[in-house]
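Here the complex is missing one protein chain, while the rest keep their positions.
Chain lettering (A and B) follows the sequence in which the chains are written, and residue indices restart at 1 in each chain.
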Amino acid sequence: MRRTTRWARVAVFAAAGALALAACGGDEDPSGAQETDDSTTDEDDDGGESTEPITLTIDVFGEQGFGYEALYEQYMAEHPNVTIEERGAGLGLGDYNERLVQQITAGSGAGDIVALEEGTIIQFYAQTDKFVNLADYGANELQGNFLPWKWGQGAPGGFVLGLGTDVGSMAMCYRSDLLGAAGLPTDREELASQWQSWEDFIATGEEFVAADTGMAYLDAATNVYNSILMQVAGNGSGHTYYNTDNTLDLDNPDIKTAWDLTIDMIEKGLSAGLNSFSDEWNAGFAQGTFATIACPAWMTGVIAGAAGDAAAGVWDVTDAPGDGGNWGGSFLAVTAESEHPEEAAELVKFLTSAEAHVTAFEALGNLPSSPQALEDPAVLEATNEYFNNAPTGQIFGAGAADLQPVYLGPQNNAIRTAYEDALRSVEQGERTPDEAWEDARRNAEGIG
Amino acid sequence: MSIDLNAPAAPRGGPTTPPGRGDPGRSQRMKTRLAKLDIRVSPYLYVAPFFVLFAIFGLYPTVYTIWLSFTDTSPLNPTTNFVGLDNYATLIGDPNFWNSVFNTLGMFLLATVPQLLLALVLANWLNRKLRGIHFFRAAIAIPIVTSTAVVALVFGLSFFARDFGLANGLLELVGVDRIDWRAERWSSWLSIATMVDWRWTGYNALIYLAAMQAISADLYEAAEIDGASRARQFWQITVPLLRPTIIFTVIISTIYGLQLFTEPLMFTSGSGALGGGSLGQFQTVTMFVVEAMRAHQRWGYAATAGLVLLLLIVVVAAINFALVRRLGSER
Partner (left out) sequence: MTLTTQVVPPPAGRLRVQAAEAAPRVHRAGPLTVIGLTVAAILSVFPLYWMVIIASRTNASAYEWPPALLPGGNLGENVRRVLDNSDAAILKGIVNSFVAAGTITISTVLFSSIAGFAFAKLRFRGRNALLIAILLTMMIPVQLNIVPLYRLMIELDWLNDIKAVTIPFLISGFGIFLMRQYTLQSVPDELIEAARVDGCSTWRIFRHVVAPALRPAAAVLGLLTFMQYWNEFFWPFIVLADPSNPTVQVSLRTLNSAYHQDLAQIFAGTLIATLPLAVIFVLFFRQIIRGIMEGAVKG
């Protein structure tokens, strides 16, 4: 019996070894991202160009990535020597960022091209040496292709760190069936005029709660808070937790304004109290646990993915309360570790061109950051079938050019988490609003 | 032990000359010298690989960590400064840190004490005559094949989900309100302790069972004749004789329990998992360390917290050791 054990064990490991050899020997694994190092195979060249075949890796995040599939096809058709590998679609922003920071700091492991969310790119202002200055590859000529403030965000001090992909803008997505069940209007125009201000929005919410449908009015206080903050800050101080010189500004009245409005909503029982991007939050779209959700343009893709086909047509979009507002939006950058910076830069310029922006918008609903794209009829007149044929181009696009920039500081993500945690503790009934406010401040000061 | 295992083989009856060899005396002395060298040196050679590996991957990083704890190293800082004991001072004054210590100790107690007691009881039951006892042993042991990640997913996502979890469903069935398991300390501790207990109780039960089976049946028979009840037999015979084994399980559980990380981490899905709840209700010290490192980019501070954790483990392990030793002998 002992001998059998030992031999069986040896057999198991021999099998494992054989498996390992098989896997490591050939690249049969479809998911293996090909690092640019192993691209030395010389295939036959197409045409007369003496360009070697290379592979470019691009790191993205989010449920459905950035909607670039068609663009990849197009680019690869035009540049036969280039193969594009996308990694990360399906990865949540939090996990993606953690990985990315690690990889960039280590100088190893990131793709040739990486997506940087607006909150993340700030962190890398201090590490521009880890990125390629796209100005070296002619990016400066493209400055007019981007909204001015978007360009500024991506090019600190003249170093072109990233070129803009999308901007968030702001709208309100809602489930018409749930609002209807509560006796509220379901027509876009009516709703938009009903909740012109956040106070009106809250009043509508109180009506909803009074109707006692068993569902919540909105998904999470944290989402509303972030939306209001970005809106108010955009119209007000122009920054959130940090001054533009990177000193902490926790006394910024915009923060308190957003906070107070959110607390009001919590106290009136409007929130489902979910943790955004958690399983239950995702489940909530399909199950219909909440009626409204603050909706930047990229959220439409998230909703469609999470709620699935069963809920098509039940979701709709209308203007958000308040004026303007922008939450989210990303950039594409080229890492210094890339072995093909020139080709990567070309690809980045392609993916952030006006035409590409339009394609991405059509694919996923991400709002272009390019003024030309914003004026393109394909955008202006776009409707979103999933959202009951809402004129998303108008809702998100009109006024996008007037969006105000908001300065986010280096530790924006961590501090935002601190405030979100504080709000959640109020939602859970664990803290009074005043206590939570103090918690958030204290934690933020510790981080900043 | 009167046999000296380390003495080289003494040549019997004076130097002998194996036929056919060269200079018999010299060869013999050479052999003896080699043998002596072998005896003296080989133990160190055999033990060395571990220490070499540890020196590279354990000692060096630990020394580096100690150095780190005196700096403000961070990927956000282009320069690194020596800050002396500032990190330690900040840590001692950091309520979040003490919160995580409190959580760690609390969860550890909640997870370990019932677990080991339950394991004792289970072992006692498994120590009976029963057909199909092997099936029971296998069933109780099978949780060890799961990884902590798997346990956290099954329990966190499915059982203890707020809106659609099984646990809440069961509660409603008996007329109790749903619980938001992650909202409060006690409920999150209970959930996480359940996960840990589920996974390790069977394993510890088997360990105790083995020790129980080494106890001679005569002792029990004698006690039976004396009229001792089964309960008394258990406490007076079984438990004291199990003391060394109990010590072993307590130490191992302590070391593991104070390092708890995966279960509480995966208890939160969505963003901010390292925070361990909206108020850090279930943030352990390890999560605190990793949060400082990854979410707050404060490497020096993370190193400081990690070192204090090590100190905590050593102290608590020592206390547990002393406690269990004394408990056993009092009985």
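Assume a contact is a pair of C-beta atoms (placed from the backbone, for glycine too) under 8 Å apart; a residue touches a chain by one contact, two chains touch by 3 or more.
Since the model is a prediction, treat every value here as computed from it, not as a measurement.
The chain that is not displayed touches the following shown chains in the complete assembly: A, B. Only one of B:I39, B:A89 or B:A322 touches the chain withheld from this view, namely B:I39.
Contact with the chain that does not appear here is found for just one residue of B:M30, B:A149 or B:V176, B:A149.
Looking at A:V167, A:I202 or A:V302, the residue that reaches the missing chain in the full complex is A:V302. Of the options B:S27, B:T90 or B:T262, the residue whose C-beta touches the omitted chain is B:T262. Take chain B: the residues that touch the chain left off the picture are 1, 3, 5-10, 31, 35, 38-40, 42-44, 46-47, 49-51, 53-54, 56-58, 60-62, 64-65, 68, 73, 121-122, 125-130, 135-151, 153-155, 157-159, 164, 166, 169, 198, 202-203, 206-207, 209-211, 213-217, 220-221, 224, 230, 241, 244-245, 247-249, 255, 258-259, 261-262, 266, 269, 286, 289-290, 293, 299, 302-303, 306-307, 309-310, 313-314, 317.
On the side of chain A, the interface with the absent chain consists of residues 2, 5-6, 8-9, 12-13, 16-17, 19-20, 23, 29-33, 62-63, 87-92, 94-95, 98-99, 102-103, 106-109, 277, 279, 282-283, 287, 302, 305-306, using the contact rule stated above.
Operating definition for what follows: only the chains that are shown with their structure count from here on.
Centre-to-centre separation of chain A and chain B, using mean CA positions: 40 Å. Note for the complex: chain B touches chain A at residues 75-78, 94, 96, 157, 161-164, 180, 183-184, 268-273, 275, 278-279, 294-297. Note for the complex: chain A touches chain B at residues 92-94, 98, 101-102, 105, 123, 126-127, 273, 275-281, 283-284, 287, 289, 410-411, 413-414, 417, 420-422, 424-425, 427-431, 439, 443, 446-447.
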